[in-house]
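Remarks on the structure that follows.
One protein chain omitted, others in place.
Right after this comes subunit A.
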Amino acid sequence: MTSNIVEIDNLSFGYNGRVLHKGINMAFPKGKVVAIMGGSGSGKTTLLRLIGGQVKPTKGEVRVNGQVVHEQSRDGIYQLRRSMGMLFQHGALFTDLSVFDNVAFPMRELTDLPESMIRDLVLLKLNAVGLRGAYKFMPTELSGGMARRVALARAVALDPSIIMYDEPFAGLDPISMGVICGLIRSLNDALGATSIIVSHDVKETFLIADYVYFVANGEVAAEGTPEDLMQSTLPFVHQFVHGEKDGPVPFHYAAPDYRAQLLG
């Protein structure tokens, strides 16, 4: 019996004639925090959408709890998603609902819990992210970091076994970044869940991840523990981890001859 809760097997995906992934293999063991890293446009977020069954692979498969995601019916996919929570890049809070109602949303929609119990659970979740005092606020009254924390409380509202994070650190100030970083690890350990983080923030991700996959040119370019990858001599990993301007990923996008373009 495998201990991997999510497995990506020989997966290929593309659209409009553009190939995004070519034969990707990944495994996400139970209880671990696994990061998928890579440059912008490398298809990291699409991998989360493939795991969630929002798009179908052109080849290969994604298995969640041993079930092939793209072979499931709509009801089957919804059933799988009930065991998942997802934090979107900008939170994706429902702007017409208060903080309290946003966190209560999945409970009200997917369970028959009485309102008194929902109230207690929502306050528990909000307390876990430090925003119990902001339960009356509307999303427009929150800072970026607070909105991300509310979205995190909503993502874990039903105690999912898989939590997916899409660029959880993007656009946050250092304090909020540290808070989110700590919450991802502590919530994962407290819930006994598996976390999948898509990010290009090396420092924060390496701090909390147990294992990291680097995606480049549609393939897994490197994988290993953060310590292994810090020492990696692979040119792409070295450029990415140390934030070097030029390397295998060139500074200049492919362009015609500079002189010829200026003069012609």
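General observations
Keep in mind that, in the parts below, a residue touches a chain if its C-beta (ideal position, glycine included) is under 8 Å from a C-beta of that chain, and two chains touch if they have at least 3 such contacts; residues count from 1.
Operating definition for what follows: contacts and distances are computed from a predicted model.
Not every chain of the complex appears here, and the one that does not is recorded in UniProt as "Intermembrane phospholipid transport system permease protein MlaE", selected from "Intermembrane phospholipid transport system permease protein MlaE", "Signal recognition particle receptor FtsY", "TusA-related sulfurtransferase" or "Protein-export membrane protein SecF". One of A:K22, A:H70 or A:H90 touches the chain omitted from the figure, and that residue is A:H90. For the chain left out of this panel, the touching residue among A:Q79, A:N127 or A:S186 is A:Q79. Take subunit A: the residues that touch the chain left off the picture are 52, 54, 78-79, 81-82, 84, 86, 88-90, 92-95, 105-106, 109-110.
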